[in-house]
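Encoded as structure tokens, the structure appears first; notes follow it.
Excluded from the complex is one protein chain; the other protein chains are retained at their positions.
As written, the chain order gives the labels A, B, C and D, with residue 1 at the start of each chain.
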Amino acid sequence: MKRFLKIYLEKPELAGVAFLLLLTVVFQARSGGVFLSAANLQGILGLLPEVALVAVGVTLLMICGEFDLSVGSVFALTPMAMAVTLEAGWPFLPAFALGLCVALLVGLVNGVLTVRFAIPSFITTLGMLFVARSITVVISGGFPPLLPNGAFPKWLFVAYVGPGDMFRMSFLWFVAIAVLVTLLLSRTNFGNWVRATGGFLPAAESMGIPTKRVKVACFMICSLLAGFAGSLQVMRLGAPLPSIGEGLELQAVAAAVIGGTALTGGIGTIFGGIIGATLIRVIDNGLVLSQVDANWFKMVLGALTVFAVILNAWLRRKAKSIKVETGK
Amino acid sequence: MKRFLKIYLEKPELAGVAFLLLLTVVFQARSGGVFLSAANLQGILGLLPEVALVAVGVTLLMICGEFDLSVGSVFALTPMAMAVTLEAGWPFLPAFALGLCVALLVGLVNGVLTVRFAIPSFITTLGMLFVARSITVVISGGFPPLLPNGAFPKWLFVAYVGPGDMFRMSFLWFVAIAVLVTLLLSRTNFGNWVRATGGFLPAAESMGIPTKRVKVACFMICSLLAGFAGSLQVMRLGAPLPSIGEGLELQAVAAAVIGGTALTGGIGTIFGGIIGATLIRVIDNGLVLSQVDANWFKMVLGALTVFAVILNAWLRRKAKSIKVETGK
Amino acid sequence: EGPMNIVFTHHSSASNPFWQAVKKGFDDACAKIEANCQMIFTQTEGAIDQQAANMMAALAGNPDALLTSIVDNNAFDDIIQRAVDNGVITMAVNVDDTEGADGNARASFVGQGFIPAGYSLGKKMSEFFPAEGPIKAVVGISAPGQNWSEQRGAGVMQFLEEFKAANPDREVEIVRLDTGTDGAVVAERVGAYLNANPDTTAYFDTGLWHAYVAQVLADRGVEPGTVLMGGFDIVAEVLQQMEAGYIQVQVDQQPYMQGFIPVMQAYLAHTVNLSPADVDTGQGIVLAEDVPALWDLAKQGLR
Amino acid sequence: MSNEPIIRVRNLHKWYSGVHALKGVDLDFHRGETVGLVGDNGAGKSTLINILSGTQAPTEGEIFFEGKKVRFKGPADAMEAGIETIYQYNSMVPTMSIARNMFIGREPLKWSVGGIGILDTKKMAAESVQAIADVDLHLRSPDALVGELSGGQRQGVAIARAMHFKSKVMILDEPTNHLAVKETQKVLGFVKSLKELGIPGIFISHNIHHVMECSDRIVAMARGEVVLDKRVDDTSMDEILDVL
Partner (left out) sequence: MSNEPIIRVRNLHKWYSGVHALKGVDLDFHRGETVGLVGDNGAGKSTLINILSGTQAPTEGEIFFEGKKVRFKGPADAMEAGIETIYQYNSMVPTMSIARNMFIGREPLKWSVGGIGILDTKKMAAESVQAIADVDLHLRSPDALVGELSGGQRQGVAIARAMHFKSKVMILDEPTNHLAVKETQKVLGFVKSLKELGIPGIFISHNIHHVMECSDRIVAMARGEVVLDKRVDDTSMDEILDVL
């Protein structure tokens, strides 16, 4: 029992789950039962897949030891590219593919610049944050094009499914992708390389891992997921706004860190990143429902975020000090 | 000669200086000579001390191995605290002191939370970014107070000085503080501790350095400088808006990195941070003078920032490969 | 029956003074009818996706009325439709669907659109233009890609284009700059631009940051009126600079009224079933001569 | 053919920024021969073998592997060619488990497409347990993180890995550092066994006894140059200590 407790508490993402449960109870009480109502869950589950997908990508990249600040801009650029070509009369599939290719290209540029010139990805992707956002505005001409109705298969991406219309298709996409990336990281040799590259670069290199290519691949996956998430959001809202996703970069990094990913790389899990993203969404939503005054809103948001991480660190320390020989 | 070249080019901040000179020539040509005109320089030198002071603090903290995302919020909070108390009839000195104390307090909280709970400062200060901004809005009551005219000694902080009114007092403050912090970092034992703490924490600790206190001190210096810089800006512009300084955090980190500071800590110079901040301001100003269209502005800004760092890395590599025994 | 629940969502963040004035009107009105009220800001300025999420969260609490700015023609359509279907009194405030009632299920609109506001700013400003000679107008887009800024800018430019067409003999040049949303940066950028282009006739800001540009000009000893300036929303600094003569025209949508009126309408709709009606909160053009009267109101946060 | 050296190094130079670490090294390594590389601290031994194993690029000079001129772009190239190295530092990822560290870059896969595939974790666990037992190391479990091991345990894992993936050429840079008595004996035994297997080895150590015991030939370096290159039988402990 003690051993069981120890092993589970040591996993950083499970501390996050505990906090999530705690918050659920608090918010449920504070909001008079609205928090867990079908309508609200539906709302949360509509937005969650989009930010969580971005968090998944960023978490993967952070485990690989790099940063991506441009996800927010890619989040806007991909659907904009798609919308502009749709408006120009392209059919959905090529337009969608083009959007995703643009995302991949951004990731490729981020990655190649970073590894080729050995500069910090913080700078490469900060630059890309501006560049991609600027391109978004330029191709939209300042004003968002209309997504022609019926131009995209709603049923495939954003239609409601499941009992009581609780989920959207986007949630299923998210689950599938999350499982895939989790497997990629934990079960494949590529995942091993990612962890090694982020864990200790010199060792990974001297062991013959193609660290540069691994990094570039992670940059591309991260961008692709951000672009796909942005497309989901635009299809859900029905309008490709050039301003969506602003500030998403810090939120995604925060989600990864809350879920136990180390900023220095090598440590972390995809599930943790998802839990982190969920926590952020739940705090945000719960605060709205708890009718926190607008001026104090950010304060509570900031404080709860920090608290989540403190609790996380504290729980892990407690777990570590449980004296059981785990035979590890 | 070769040796001289080598030693100088290896300093990352000097690559920045070279790029600065290059840009100056380009912008001078593109703007038809306006770039180096007295009036334009005067404009640059008005805003520069404020952002450069923030960059100085952030650079110091990054060398110490930590991050501060809350500088932008402190930049707004400090002058707001000062303005609100000034409006309430306090004399200048106590009001100013109060503002700076608030900044110090924010730094203290950042630092203590970070080292006490051993959590990433990325999260602590991201939380503080929200909290401090929220407090700014709350104490302003939503409506920015006017700084009563004559409520503060203009001559001491923002009046023009020097030949042709080229400089403001704020510039002198900035120079004095920059020199002081540079000396602190390079000439004192405290500076040695900062570098050791950021360079390799386990070694610094095992050598008996009070790393926790060193970190907290750096957090406090960083916050103090951000608060002071914000106060300078508000005194110059005459009104404390609760929204000033938004986005400053990334800009300051970018300045530090452009100037050669490592994101992982231990490496960097104050002068480099200043050069980085100057580069950012000069690029910004030069682009305006070059009449870049609004939609493209960010793209050029982002691209030039990345290019600065690439050039930097490239120059350093070239310098390293010069075959001279430096006797190091 | 308990107090009314009213929610107000929009696209701006808490550090924006304009929306703080709306909030004051909203809160005051709510106090009068003893309603239970909540205004939800976004984390970043102009974040429509966040606004949509906030609306959904708020609607989950089954409010009696939803007030919202409609800054995009499509993004909120579904959400508002569902709110209306659920019997929530839904009104657009501050910004409406550009197609008006046709484009959206909301009951009514209180406020003034971005584009018309920009247009009237340009029009009023043209009265200050020199009678002859070339015109060089700079439009500062505070946040490229964001509706509020782009549309205000578009309104101004729409007028300028018409002005150009109407005066074929005059040379009219229009420049768009990315000026940013940070007072100090705007001041530096526009200051630098005006420095390099002293022949500029007028500067239009899509926010209130031209007040800081005025500060720079004053510092530099440039005479008031050398460059005409105008923008949106009233805060103390703007009034100061209008008195000093640096700012000629300001558009004020009477934010307090935009917060107050819809609550009253919602109250009437809720209690006696009167249907909400469109209210134009005024072209709200403010000139230098109006300033003295505004000081007091501004201090109280009423304008 | 069997007389041709497996590795030939000609006029190798290495400049670090401001330091001339290798000053024209010429060396031949023959098949079936274990070379003991000795030298003062900073003599350039690690630099030389880092170049041979592809982790560093030479500034000047040529390397021939099996007669062909090669230019390793990275350790992967050298490993592909058949050079297996135990580095003085930097050979483990502390945040990963022993089993994973054992197989980084050479993971056994259940199936794969284009080089990427599903790990055979069972095989990894079993083989790593075996490999570690082979060096007489007692470890709790293959799932322990390398960063939580003692200095010697960590070194032991590195050795176990290299022993597991025997290759065409083995390079060992001070492999016995941090190791306890028994483990050290195992390593020396391993180095000696290389000859029987016909695998040429390069063995760096500061313990002249160990070097004399295991090697066929001794190369001594000082200040970036080779100052002695003799067969063990033709030299003596004193001569070696003399040139150092």
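What we mean here is this: contacts are C-beta pairs under 8 Å (C-beta built on N, C-alpha and C of every residue); 3 or more make two chains touch, one makes a residue touch a chain.
Source: prediction; values computed, not measured.
A.B. asks: Please provide the labels of all shown chains that the missing chain touches.
C.D. replies: A, B, D
A.B. asks: Have a look at D:10, D:123, D:140 or D:168 and name the one touching the chain we're not showing.
C.D. replies: The missing chain is touched by D:140.
A.B. asks: From the list B:141, B:199 or B:247, which touches the chain that is not on show?
C.D. replies: Touching the chain that is not displayed is residue B:199.
A.B. asks: Touching the missing chain, which residues of chain D?
C.D. replies: Touching the missing chain: residues 16-17, 19, 39-43, 46-47, 88-89, 137-140, 148-153, 155-156, 174, 177-184, 206, 208, 241, 244.
A.B. asks: Residues of chain A in contact with the chain that isn't shown?
C.D. replies: Chain A touches the chain not shown through residues 6, 10, 319-321, 323-328.
A.B. asks: I need the residue numbers on chain B that touch the omitted chain, in ascending order.
C.D. replies: 187-193, 195-196, 199-200, 202-210, 266-267, 327-328
We take it that only the chains that are shown with their structure count from here on.
A.B. asks: Of the pairs B-D and A-C, which shows more C-beta pairs in contact?
C.D. replies: Contact tally favours A-C.
A.B. asks: Can you give the whole-Å distance between the Cα centres of chain C and chain D?
C.D. replies: For chain C versus chain D, the centre distance works out to 70 Å.
A.B. asks: Taking each residue of chain A in turn, which ones touch at least two of the other chains?
C.D. replies: 133-134, 137, 142, 295, 297-298, 301
A.B. asks: Mind pulling the residue numbers of chain C that touch at least two other chains?
C.D. replies: Each of 14, 23, 141, 144 in chain C touches at least two other chains.
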